[in-house]
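One chain of protein is taken out of this complex; the other chains stay put.
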Amino acid sequence: MIIVLKKEATEEQIQHILEKTTKLGLKPNISRGVERTVIGLIGPEDVLRVTPLEVFPGVENVIPVLAPFKLVSREFKKENSIVKIREGLEIGGKKLHVFAGPCSVENKALMLSIAKKVKDAGAAVLRGGAFKPRTSPYDFQGLGEEGLKYLKEAGEKYNLATITEVMDSRDVELISKYVDILQIGARNMQNFSLLKEVGKLHKPVLLKRGISATVKEWLMSAEYILSNGNFSVILCERGIRTYETGTRNTLDINAVPLVKSMSHLPILVDPSHATGAWNLVGAAAKASVAAGADALMIEVHENPEEALSDGSQSLLPEKFENLMKELKNIAKAVGREL
Amino acid sequence: MIIVLKKEATEEQIQHILEKTTKLGLKPNISRGVERTVIGLIGPEDVLRVTPLEVFPGVENVIPVLAPFKLVSREFKKENSIVKIREGLEIGGKKLHVFAGPCSVENKALMLSIAKKVKDAGAAVLRGGAFKPRTSPYDFQGLGEEGLKYLKEAGEKYNLATITEVMDSRDVELISKYVDILQIGARNMQNFSLLKEVGKLHKPVLLKRGISATVKEWLMSAEYILSNGNFSVILCERGIRTYETGTRNTLDINAVPLVKSMSHLPILVDPSHATGAWNLVGAAAKASVAAGADALMIEVHENPEEALSDGSQSLLPEKFENLMKELKNIAKAVGREL
Amino acid sequence: MIIVLKKEATEEQIQHILEKTTKLGLKPNISRGVERTVIGLIGPEDVLRVTPLEVFPGVENVIPVLAPFKLVSREFKKENSIVKIREGLEIGGKKLHVFAGPCSVENKALMLSIAKKVKDAGAAVLRGGAFKPRTSPYDFQGLGEEGLKYLKEAGEKYNLATITEVMDSRDVELISKYVDILQIGARNMQNFSLLKEVGKLHKPVLLKRGISATVKEWLMSAEYILSNGNFSVILCERGIRTYETGTRNTLDINAVPLVKSMSHLPILVDPSHATGAWNLVGAAAKASVAAGADALMIEVHENPEEALSDGSQSLLPEKFENLMKELKNIAKAVGREL
Partner (left out) sequence: MIIVLKKEATEEQIQHILEKTTKLGLKPNISRGVERTVIGLIGPEDVLRVTPLEVFPGVENVIPVLAPFKLVSREFKKENSIVKIREGLEIGGKKLHVFAGPCSVENKALMLSIAKKVKDAGAAVLRGGAFKPRTSPYDFQGLGEEGLKYLKEAGEKYNLATITEVMDSRDVELISKYVDILQIGARNMQNFSLLKEVGKLHKPVLLKRGISATVKEWLMSAEYILSNGNFSVILCERGIRTYETGTRNTLDINAVPLVKSMSHLPILVDPSHATGAWNLVGAAAKASVAAGADALMIEVHENPEEALSDGSQSLLPEKFENLMKELKNIAKAVGREL
């Protein structure tokens, strides 16, 4: 931690800071420059973090030196983490994987039909929401446990792993019985009760980035899960909120290599939410693979005209199949496989 | 709902849309312009909202005509709503009220001492967090139920109503026993499980705006609470996330009159979080009253140097007392009382 | 400047940095912590600023200690600057002033008529655009020199000072002949050629904040003007671009006290552009005065239905007159005059 003092800071103020911080077990190191005096503080991060140094008289600015996360950082673990979903299915290695399926589980027939098609096209994980976070209380809220059953059945029939979103701490146990991966949605990235709950599981978690979360905050949320004991975390970039209204969200493609440089965790990109428009999904998916994503999650629906949610960003199965072929080529061009 | 067709939309595509929408019970009304054909749709909003008209072939753009919320809208209720906290304490009328207290309940002595000071200065509601949403899992997470007890005791001793944040659906019942107002924090504005839970209570709720929520989304979240039966909702503007890094958040002062024009619900401003710096809190508080806020929530701490959270944005009791005097003058200047 | 080294930085890399910076005339000061080694650099800011320390091997992060501006800073000049427009008209003192008028100078009759009305209501400066920055090349582009003549005539007739926008370095001389204050628009805040040009004048300049400029960048643009010799600069907050689409811009009310703490220059707020809606202008104007603004600029038009630009954010003269009365009360409540 570095404390920059005001130009007019008095000797008395400086002494007060030195005494207080020494008492807290920190080692202050003072440098008196021409324009400013600067105090470097060494000591336990926990103490540093909770001491509101900004309010001490004479302080102009407090600058943290270390990142606030530990377990998720590259510094903690140099090599890439590989999250094992089940036998033969790992995220974060040379082989890329695609998660696909409808936004919501709408009925059994649809789930089976789409499952077959995405499997044939090469997907490895089947997605489908059973508990839906909807901005409006009047919109379709999901089928609940019934939906989980359809998802599980479709996954088993076509040998696909499954993923669904969990929105409430009280549902964690139930949902865990049905799916292979639990998804924490963007709106719940800082629902700390929920993060702690999934942190106690032995099940992979897909952690979506909050709609206006910085990469640091996102990694801090992952830290909540790891620090509770669950290291099987996959990060999910799904677009951020910006001033641009031409697309539903802005895919932060820079975040892919940035996360890779800061953390050992694998990263998946969701081009469907990141664009919000089916005709942009393909370009965004290709860009994500080129930028180094470890996996993709793509919404596919047989009849978008009748989808109960997110119809406008869903690909038709034929379009998805074609996209998978193009993605294979890009994967190869960057030394990966799909 | 208005559908704008592509210039090259075919007659067949137009017929398809007319048929489909008619089948759904909507009444389409077509206007053929020189540049574009436009279809207006009249019918039940619930049907309109869930039909993904954007994906129909030939459609360029779909434009909603009505706001997506009902119960919270000015249209639904012309006059201002007044939320009664308890006998003699109402939010939304001519008289403004100030909520004050420390960020976190840290210990009993402090709680009692600050309660006395904010009461003497004219505050009506005592705040204090017992369950804290913290970005880092390593930061102080609050005293839990013990904190609720201290808050209640301090409130009772100095005849102040009380408010605290609820972060988890499972805590709603417990917290309701101790405080007068439940606060939904910015990070949980779209935790729909929690919104439904507090919607079932007969207790006032303070709903903070999400850090990057639009005014519309914020009102939709309030709609979740009202549509579950609880009409005692106070909206809280607490600053939004923008590109500006000179302050912790950007106080969206425009939102005060904008919300007043769109909704009948009262609005409170939290200048402490909206600025993040104690030396800006006063100006932001005065601006809020001038802009038409019904209440303010201000962090006050006796010894910010030792606060366990948010020390840098807390006012000293003396500064708070002075600010209260200035606020009384501004309130008078805009025809209100404090 | 503070250099934070990577955990794995080698001794060789550290020596390379020490040598290079010493050669450049800087004095490095090294502190070796447990987690990180940190190097503080003292020396001429000009050298520090242009040396790309981030690219040196072993460097993790470079943190500036001093603000990048000088002449505009509070540190350079403790007391508030007062910008004299002409005899008896000063911005930045106890007395607040209001600039008012139509968005564009549309014709002579209108200019004279509005001038009379805003003067009667208490305005001190008449605004009106002659060269208009329009997003579309097909929109009204202003009357040019003819407009300047009408503006000047109206100002003289009703004893109002005048202000208009300058968009092109080549127009500076011409416009200077007609008006008292030159306005640099938001879109030109970083048109450095233009900043240098007005920096050479002896005429007050109103510098609008760029639509997504940080407070620091805005002050840097002011620094361009001051460093060229012109100290008569008034800063203008006019709303910033955020994700919120319910208003044209987001008035950054925090910026008012923030700028006051960082700079000695006076600050004006433009609530018309900051909201974009006439029914929000009043609340925003009152908030600005309460927050400490030194002046306001408000669009007034007699017949918004026929305004050639910005009709929807213009106040009718009667509404403006009423607002002026309310503003006087707020000014008094915060110890100012209007």
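By written order: A, B and C. Residues from 1 in each chain.
Note that in this section a residue touches a chain if its C-beta (ideal position, glycine included) is under 8 Å from a C-beta of that chain, and two chains touch if they have at least 3 such contacts.
Here the structure is a predicted model, which means the values were calculated and not measured.
Trainee: Give the labels of the shown chains that the missing chain contacts, considering the complete complex.
Mentor: Per the touch rule above, the missing chain touches A, B, C.
Trainee: Looking at A:Ala291, A:Leu308 or A:Met324, which residue reaches the missing chain?
Mentor: Result: among the candidates, A:Ala291 touches the missing chain.
Trainee: When the complex is taken as a whole, what residues of subunit B touch the one chain not shown?
Mentor: Residues of subunit B in touch with the missing chain: 2, 4, 7, 29, 31, 33-36, 38, 40, 42, 61, 63, 65-66, 75, 212, 241-243, 245.
Trainee: For subunit A, enumerate the residues touching the unshown chain of the complex.
Mentor: Touching the chain left out of view, subunit A contributes residues 212, 214-216, 239-240, 242-247, 250-258, 261, 274-275, 279-280, 282-284, 286-292, 326, 329-330, 332-334.
Trainee: In the complete complex, which positions of subunit C touch the hidden chain?
Mentor: 20, 45-46, 49-50, 52, 54-56, 68-69, 133-140, 167-170, 187-188, 190-193, 196, 211-212, 217, 220, 223-224, 227-228, 241, 278, 304-312, 314
Just so we're on the same page, only the chains that are shown with their structure count from here on.
Trainee: Could you grab the centroid distance between subunit B and subunit C? Build each centroid from C-alpha atoms only and quote it in angstrom.
Mentor: Each chain's C-alpha centroid was found; their separation is 31 Å.
Trainee: Between subunit A and subunit C, what is the separation of their C-alpha centroids in Å?
Mentor: Centre-to-centre distance between subunit A and subunit C: 38 Å.
Trainee: Report, in whole Å, the distance between the mean C-alpha point of subunit A and the mean C-alpha point of subunit B.
Mentor: Taking the mean C-alpha position of each chain, the two centres sit 26 Å apart.
Trainee: At least two partner chains per residue is the criterion; list those residues in subunit A.
Mentor: As it turns out, subunit A has residues touching two or more other chains at 212, 241.
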